[in-house]
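Note that one protein chain is taken out, while the other chains of the complex remain in position.
Naming follows writing order (A and B), and every chain is counted from residue 1.
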Amino acid sequence: MAHATETTGTEPTRRDFLFLTTAAVGVVGAGSLLLPLVGQLAPDAQVVAAGAPIDLDLAPIAEGQAIKLFWRGKLIFVRNRTKKEIDEALAVNIATLRDPQTDQQRTKAGHEKYLVVYGSCTHLGCVPLGSSPGEPKGEFDGWFCPCHGSHYDSSGRIRKGPAPLNLPVPPYAFTADTKIKIG
Amino acid sequence: MKTTSFRRALTGLVTGLAIAAVSPVLAAEGAPKPPRVSWSFSGPFGTFDRAQLQRGFKIYKEVCASCHGASLVSFRNLAEPGGPEFSRGQVAALAATYQIKDGPNEAGEMFERPGRPADRFPSPFPNELAARAANGGAYPVDMSVLAKARTYERGFPWFIFDIFTQYQENGPDYIHALLTGYKDPPQGFPALLPGQNYNEYMSGHLIAMPKPLNDGQVEYPKGADGKAQAPETVDQYSKDVTAFMMWMAEPHLEARKRMGLQVMLFLALFAGLLYFTKKKIWSRLPDHASVH
Partner (left out) sequence: MSGHSTYQPKTGIERWLDARLPIVRLVHDSAISYPVPRNLNYLWTFGGILAFMLVAQIITGVILAMHYTPNASMAFNSVEHIMRDVNFGWLLRYLHSNGASMFFVAVYIHIFRGLYYGSYKAPREVLWILGVIIFLLMMATAFMGYVLPWGQMSFWGATVITNLFSALPVIGETIVTFLWGGYSVDNPTLNRFFSLHFLLPFMIAGVVGLHIWALHHVGQNNPTGVEVKDVRKDTVPFTPYATIKDLFGMVCFMLVFAWFVFYQPNFMGHADNYIPANPAATPAHIVPEWYFLPFYAILRAIPDKLGGVLAMGGAIVILAFLPWLDTSKVKSMTYRPIARQFFWMFVLVCIGLGYLGAMPADEPYVTISRILTVLYFGFFAALALIGIFEKPTQLPTSIADSVLGGSGARLAHATASEPNVKG
């Protein structure tokens, strides 16, 4: 404390610079702490690895039937559509649709009879009915969500009810005539 | 004088502790300390030697894995940064050579399918009892974290120095010593029973695992000159497989040490700035009436 008196001149400027630098470095340090604290919330390596693409054989699915499977913990419907269902899907005037998409956009060329969609209603995430025999398929031969009454057509498009969007199509590709790789 | 007697008590105490500190060294003379190995992953800048980890994996796969599992390690880890860094293709191909039990399928039955990178290394035995039954009662332990689960006593005062020298390869040194420590029992050692082997570094010198590595047992990849990348000797095998075990036990070691350097440098800078800031602030003390 002996030479405690402040000298005038450049001193205040230098002091301000020091204070500002220290504060800035402190803010950077506190900010970088957020990286691990928030980063840990992201899916971990095991979850990511378990989300690798999966192979599926479509041959066992008879015409008019649908199966359910999981990929990345999400439910997926795979339906082998009847001629009638395909025709209905193609006949729709897409201008009348809430989420306009053609049936071709939602299937793979040459494999139109297979429809692959996520089994989660776009309203609030319930599982729509219509995949198992005996379940209501809604007014458009597709799916019907019992939670809030959304009707999807045989192309998985929203036709009636509160849901805003069509059932999304997961990424997939045909690896053989009746084999697909999802993911 | 009072103070003298305190000093005397103090001296007595220190002497007592010194005796206590020295005696374990005397007591433990039976088991030699593992020799220090120079590891690429030691010290603040340590990193794994990719080629060494790949050789170590080969030894694990061809020798150890027939008895020892590594159930916490996945095939995918072999391709991750900071490890052996095989290519993703190599790992996928390797995984596919394993049959992994999966299921149940639609019929409710378990089935086997080719491995995927996300699968963990399959264990050689379905459970510990099966492992014991197949190994004369001894359990070949899982190797996933073994390099961290094994150690040897450093003793006073070495364990204090270790804080500053960052010596922490007690486990790897011990494992390397153990793998190279198979010897004929010395004169006068009780005759070995079936299933017992003499090892210089095992506590009690008796180990159930027979000598696992022999010179020339595992073929190493050839370098450009047509010679093996590293000597095909027990010593080199031991070093390589131990390094691989260290990576299995601490797969993020490189990332940790790298981040450590950044954090230490940052903190040192910040501490320096704070020191001068603190000095500045305190230097204005007598005048601070107006400030506050």
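As a convention for this text, a contact is a pair of C-beta atoms (placed from the backbone, for glycine too) under 8 Å apart; a residue touches a chain by one contact, two chains touch by 3 or more.
Please read all numbers here as calculations on a predicted model, not as lab measurements.
With the full complex in mind, choose from A:44, A:87 or A:139 the residue touching the hidden chain.
Of these options, the touching residue for the absent chain is A:44.
Could I get the residues of chain A that touch the absent chain, sorted low to high?
Against the missing chain, chain A presents residues 1, 35-37, 39-40, 42, 44-47.
For chain B, which positions touch the chain that isn't shown here?
Residues of chain B in touch with the missing chain: 2-3, 6, 9-10, 13-14, 16-17, 19-21, 23-24, 27, 44, 72, 77, 141, 144-146, 148-151, 156, 162-163, 166, 168, 170-171, 203, 249, 251-252, 255-257, 259-261, 263-264, 267-268, 270-271, 274-275, 277-278, 281-282, 285-289, 292.
Methods note: only the chains that are shown with their structure count from here on.
With chain centres defined as C-alpha means, what is the inter-centre distance between chain A and chain B in Å?
That pair's centroid distance is 42 Å.
Across the complex, what residues on chain B touch chain A?
Per the stated touch rule, the residues are 74, 76, 80, 116-118, 266-267, 269-270, 273-274, 276-277, 280, 282-287.
Which residues of chain A touch chain B once you look at their complex with the stated criterion?
Checking each residue of chain A against chain B gives 1, 3-6, 15, 18-19, 21-22, 25-26, 28-29, 32, 45-46, 49-50, 52.
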